[in-house]
Every structure is written in structure tokens, then in C-alpha cells.
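Working notes, beginning with the structure itself.
Let's look at subunit A:
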Amino acid sequence: MTDKPSQKAPHVGLFATCLVDLFRPGVGFAAIKLLEDAGCTVSVPQSQTCCGQPAYNSGDRRDAAAIAKTVIAAFEAYDFVVVPSGSCGGTIKKHYPGLLGDDREWGARAEALSAKTHELISFLTDILGVAAVSARFDGSVTYHDSCSGLREMGIEAQPRALLETVDGLTIREMADADVCCGFGGTFCVKYPELSNAIVEKKTEAIAASGADTVLAGDLGCLMNMAGKLQRQGRPIKARHVAEVLAGMTDMPAIGESE
Partner candidate 1 sequence: MRITAPAFKENAQNALTDLHLQRALEHVEAGFIHKRAKVVAALPEFDALRDAARDIKNHTLEHLDLYLEAYEKAATKAGGQVHWAETGGDARAIILDICRKAGAKTITKGKSMVSEEININDFLAENGIEPVETDLGEYIIQLRGEPPSHIIAPAVHLTKDQVEADFRRVHTHLDAARDLSESTSLLAEARGVLRDKFLAADVGMTGANFLVAETGTSVIVTNEGNGDLTQVLPRVHIVIASIEKVVPTLEDVSTLLRVLARSATGQDMTVYNTFSTGPRRPGDPDGPEEYHVVILDNGRTAMLGNEFHDMLRCIRCGACMNHCPVYHAIGGHAYGTPYVGPMGAVLAPALFGLDEAANLPNASTFCGRCESVCPMRIPLPKLLRHWREKEFERGLAPATQRWGLGVWAYFAQHPRLYRLSTRLAIGALGWLGKKKGRFRALPLAGGWTRHRDLPAPSSRTFIDQIRDREQ
Partner candidate 2 sequence: MSGRETVLGKVRRALAVSGAEAERKAAVDERLANPVAGLIPERGQLEGAARVDLFCKMAEAVQAGVTRVASSDDVPEAIAKFLRQNNLPAEIRLGADDRLAGLPWEKTPNLTRKSGPSDGRDLTGVSHALGGVAETGTLVLHSGSDNPTTLNFLPDTHIVVVAADDIAGDYETVWQRIRTIFGKGVMPRTVNWVTGPSRSADIEQTLLLGAHGPRALQIIVIGGTA
């Protein structure tokens, strides 16, 4: 743990996201490590499920609002809510207040939660002032800017800045890093052909970058890109950026076996 003598350690509630919970617990552990290294006390409320985005984006406002209330109740006691996803973080931060805005009490609680909710990497750099990590990764990476993280949460420079401080790592930017990977939550199963056409362009750009690993801050996009790369037989690995920053790359890459 780094020393922050004069301050009480900020108490962070980690919202792992349903995809991390089910598919890649390692991202959750990487997040805990990064947060603790930066001097936070981290709790993982057992009552968390999902942020409700699938319902919200499908037009099911009522269910989305009910889920939002569950999340608010589970997390409002912490100093900060940190999410290893720009997309789920964006739902809580940018959409809960509007979703519950008609209800005075819940609207206010949603605003309060929104104010202290952050995506993991930008929380480390922008709020905690972390400028470097102590990690090693021998390889070249390319970073995909996930849409919500980039456009709702303003995450672009932060992960790159921290990646620069990882020993042994080189960044090879891909073309159109800011273009959607075609995941889009339920979009990828509702319009599989369209989603496929979009992710094909993305894996093309990833391969052209010459990097051997693609990183991103959102597990949904990563599963999409990893799944496509593997189906195409490309030997490029996919990992959540937190795994690399936490130096936890001994676990298999996404979709790889042990």
C-alpha cells in the first residue's frame, strides 16, 4: 500500500459488473489490487447484480429503474463507487439520475450516487492521482477505446498514460481505435450479422497494428473482440486493461484455457 498518511483511506465500493462476475473474476481482483495499492479500502457488496443497462437500452424503463434502486441501496454508503467498465459506470453515472428523475427521493439518491461513481482507470488517475503502476508485461498492446468509456466518461488518455509506465510494454495504436467494436449489448444478438460486419473491421485494425494483445476497459467489448479473433484463428490475445496494470497476467487471456 502507498502511504497517504494524513488522510483516512477512501472506502470504495467495487461494482464488479455482471460480466466480470460471471466470466472474468480476475478483472475484479485486478481492480481490488489497483485500488488497494492506491490506498483505498475496498468492499465488494454481496447484494450487487447488474447495473440494469440491458433493460434500460431495451426500452424497459420500469425494470431498469427497479434495478437502479437496488444498486443505489447497495452502494450509497461508500465514499466512492468504482466500476471496471465505462459502460456500466456510465449507466450509473450518466443515466440513473434521468431514469429516476421523476421520483424526488430516488432522484436525489441517484444524483448523489452518480457524483461519486467512477470508472476504474480514470478514478485511479483523475481522483487518486496515480501516475504510475508497478507492473511488468513483456509484449506489445493495442488499446481499444470502448464507446461509453470514451464518449460518456471521457476515458482516452488515462489508460494509455498508465500503460506507458508498465515495464516491458509497448503500445501500438490501431487505426480507428475510437470506432465501435459492434458489441452493443443486446445489439450483438439481435443483429448478429451487422455486429459481425463491424467486429470484423475491428479485428482487421487490431491485427494491422501488429500488437500481440488487445486491451480495453470493458469486458463486453473484449469478449466480442476475443471471440472474433479466435474464430478467425488470429493469435492475438485479449485482456482487460486492469489485468495488465495490476500485473496479473499470469491468468489465461480471455477465452484461452489454462
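FYI, a contact is a pair of C-beta atoms (placed from the backbone, for glycine too) under 8 Å apart; a residue touches a chain by one contact, two chains touch by 3 or more; residues count from 1.
Basis for inclusion: all candidates are chains of the complex that A comes from, given by their letters.
Everything numeric here is computed off the predicted structure, so don't read it as measured data.
Only one option in 1 or 2 touches subunit A in this complex, and it is number 1. Looking at the complex, you find that subunit A touches candidate 1 at residues 16, 18, 20-25, 28-29, 44, 46-50, 52, 54-61, 63-64, 66-67, 70, 74, 147-148, 151-152, 178-180, 182-199, 201, 223-224, 226-228, 230-231, 252, 254-258.
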